[in-house]
Every structure is written in structure tokens, then in C-alpha cells.
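And then subunit A:
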Amino acid sequence: ETFEEILEGAKNEGQLFVLVSSPGKPETHTAVAKAFNERFGLNTRIEWTATSPVQTGSKLIAEQGGAGFADVVGSGGNQEISVLFDRDILKPYPWVETFGGELEGIGDAVDPVIDDIKGAGLVIAHNAYGLGWNPDLISEDELPKSYADLMTPEWKGRFAVNAFSLNPVDYYSFAIGDDKAIEMAEGILANEPILERGTGAVTRAISVGQAPVGISSFHQAGRVDNVNFKLFEDYLPMGSLHIYVPENAPNPNTARLFAAWLATEGLKVVNENEPLPRIGAGTALDGMVEAFNAGGGEILSERSLEDTANARALRKAIAEKMTQ
Partner candidate 1 sequence: MTDVPVQGGVKPATGWNQQKITLSILLLVVGILVLGPVLILIRASFAPAGTMPLETWQFSLEHYRELFNSPTTWKLVGNTMVYALFSMAIGVSIATGMAWCTERTNMPGRSLVRILMFSWMAVPALVVGFGWILLINPGNGFLNVLYRELFAVRGVLFPLYSFWALTIITAFAVVPTAYVMISGLLRNMDPQLEQAARVHGGRAWTVIRHITLPLLVPGLFSIGIYMFMAVVQTFDLPLIIGLTARFPVLSTRVYLLSSPDNGLPNYGFAATFGVLLLVIALGLMWAYMRSTRVGEKFRVVSGKAFRPRRIALGGWKPVAIGFVFSYCLVMALPLMMLLWVSLNTTFVMPSFDALSGLSLDVYRRVIANPVIMRAAINTIVLVVTSATVVMVLSTLIGWFTTRSGSRIGRALDALSFAPMAIPPIVLVLAIVLIYLRTPVYGTIWVIVIAHSTVFLAFGVRTMSSALIQLHTELQDAALVSGASWLTSLRTVVLPLVWPQFVNGWLWVFAHSARDLTAPLMLLSTTNVVAASALWNMWQFPDLPGTAALSIMLMLALLAIVVPFQIYTARRLESR
Partner candidate 2 sequence: MLKIDSLRKVFPGSEGRAPTKALDGVSFTVEEGAFFTLLGPSGCGKTTTLQCIAGLEAPDSGTIRMGDTVVFSGSERILIPSNKRRLGMVFQSYAIWPHMSVFDNVAFPLVHGSRRPPMAEVRREVAKALEMVELGHLSDRPAPMLSGGQQQRVALARALVHQPRLLLLDEPLSNLDAKLRDTMRTEIRNLVKSVGITTLFVTHDQVEAVGMSDQIVLMRGGSIVQQGTPREIYLHPNSVFTADFMGRSNLVPGRVMAGGSTGRIEVPFGELAGTVASGLQAGDRAVAVIRPQAVELLSEADSTSRENCFSARITSLSFLGDVVETEIDAGGQKLVLMLNPYAGYEPGQEIFLHVPADRCAIVPADTTEQSQ
């Protein structure tokens, strides 16, 4: 398949079902759709629905063999992708070969994908976890410098974390090992955090003042007006957000074209409306990461599916700890 063939196919398809939750603002969606159509001289109607990749993933599996309903699915992590990959719902695709000539920098979206599933998706953003804080309630110099600081009595009951396995504590196991990570989870729980349903909810809790600080991420914090974000000094847990095109996508040509474009030129359009940080794509995160690296910190991220499986086992153990 050549780029031209794909473009030709896209012209015939005329519509696209996008299930991507980041970017998430309706305004962004409109702007992106407009820019995409202009760029390729298309007249495609883009149905954009923000859904959770976990649920979309299970639906894709359940529906396997039936008619597809989603063209582009987004914000999936390695886990979602690997589950779909195992079931042949996702297959590696030659992104660089097909789109390299037309869309500059497509390699930046393909390379960060871990080797086991390379080509099955494109990285559109990195999920950099750190400290979100409410400047109305706390001044910058009072903030903790590392996760460990939050476990001191000073912060008892005054910080918010994700209720789902205290995400991203599982990433810490890559640096300190499983046992220590579990210990860390116990320490966090012992310090009575406010548990919220997801990182977005943690950010919201900070913004309404339930807690002055909490574990948030760069792009989540950027979506709320009165939450500031900084990285811890020691570790930077970093996940990646992918978009992918299922094998049974109803409009595969438009889907591939759109995915490739969004992961390259489209990112600029997105970033004009809301932060969607990919390392090296020129967002404020790049500067923060540089400073972090300069300070001698360690980035924690999954490098293989083995890591992913490890993290999953750890999360389950933490979830059980939490409901004891």
C-alpha cells in the first residue's frame, strides 16, 4: 500500500470514527478535524467520542469477528495494546514506509513504542507523573521533593492519589524492585491519602481544594486552571499514550492517514488547544525533563512486555492491600 492508494481510499470512505480521550476538549476535536481535512483536501466527517481505552479494548475483543465500530482508538497504554495484539486485533503496520515521505517525523511516533509491539500503535503523548498542587492552598517552597516526602507525618491526610493501585507506584518497582514498591504502597496507605477514582479525579480534587497536593500528570494538570505541576526530583514515572487502528476498522485508509497525521503534524494543532506532551515535540514538558535529567533523576518506564506483566501483577497485589 502506498500513501497515494491510502489517500485515494480515504477520499472514498468519507467518514471516520475516532475514540480518543486525549485530546479531550470538543474545541480541539473541531480544530483537528478541520486541519486534517484541509491538509489532505478531504471532506471526511469525523465522529469523535471520548471513551476509555480499557472499555473500548474489551469491546473490540468481544466484537472480534463482527463488524468493527472504531477506526482510531487512543490513549491506550502498552497493556491495552498487548491484549489486542495477542488476539490479532492489532497487527504491526509499516508506518514509516507508508507515511515517511509525506509526514515528517513519523519515526518519532513509532520509535518510542516498545519492541514487542512495535508498529501496532503510535505514541502521541507521554504520561509524565509528578506532583500536582493548588497554588491557592500551598506555596511552591512548601512542596515535597519526592514521593518519599509525602509519607512523612507532615502530609498525613493531605495528599490525593489514584485509587487504582495507587498508580504510578507500580513504575517504582522498575527502580526499587517489587518488594520495596509494595512497602512503598503500604507506606502511602498508612499516611491516609485521599483516594480518587483516576488521575483526572486526583487533579480535580486538588483543584477544588480537597487536598493541596496530589499525584497528577503533566497533561492532566494542564487541563485544569488552578493546578500547577512539577516533577519529583528522584524518579519520573513515565507512561506512553498510544493511538492505534484495529484490523477491522470500518474506514481503514482514513484511519491510518489520520493516525499518522495526528501523531505528527496534528500534534501542533492539538497543542494550540490543550497540552498533549510527547517528549521532543516541543512542549513545556521537554524543558522539565531536561532539568530533571540534569538533576540526576531516573526515568521509570516500561521497556518490554515483561515489564508490563510485572507491573500488572504488582498492581493487583496493591489493590488487594488496599481492600484489606
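Criterion applied: all candidates are chains of the complex that A comes from, given by their letters.
We take it that contacts are C-beta pairs under 8 Å (C-beta built on N, C-alpha and C of every residue); 3 or more make two chains touch, one makes a residue touch a chain; residues count from 1.
Since this is a predicted model, take the numbers as computed values, not measurements.
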| item | value |
| --- | --- |
| Candidate touching subunit A in this complex, from 1 or 2 | 1 |
| Touch list for subunit A against partner candidate 1, complex | 17, 19, 21, 24-26, 47, 49-55, 57-59, 61-63, 66, 69-70, 76-77, 79-80, 83, 137, 157-158, 162-165, 167, 189, 192-198, 200-201, 203-204, 207-212, 220, 223-226, 312, 315-316, 319-320, 322-324 |
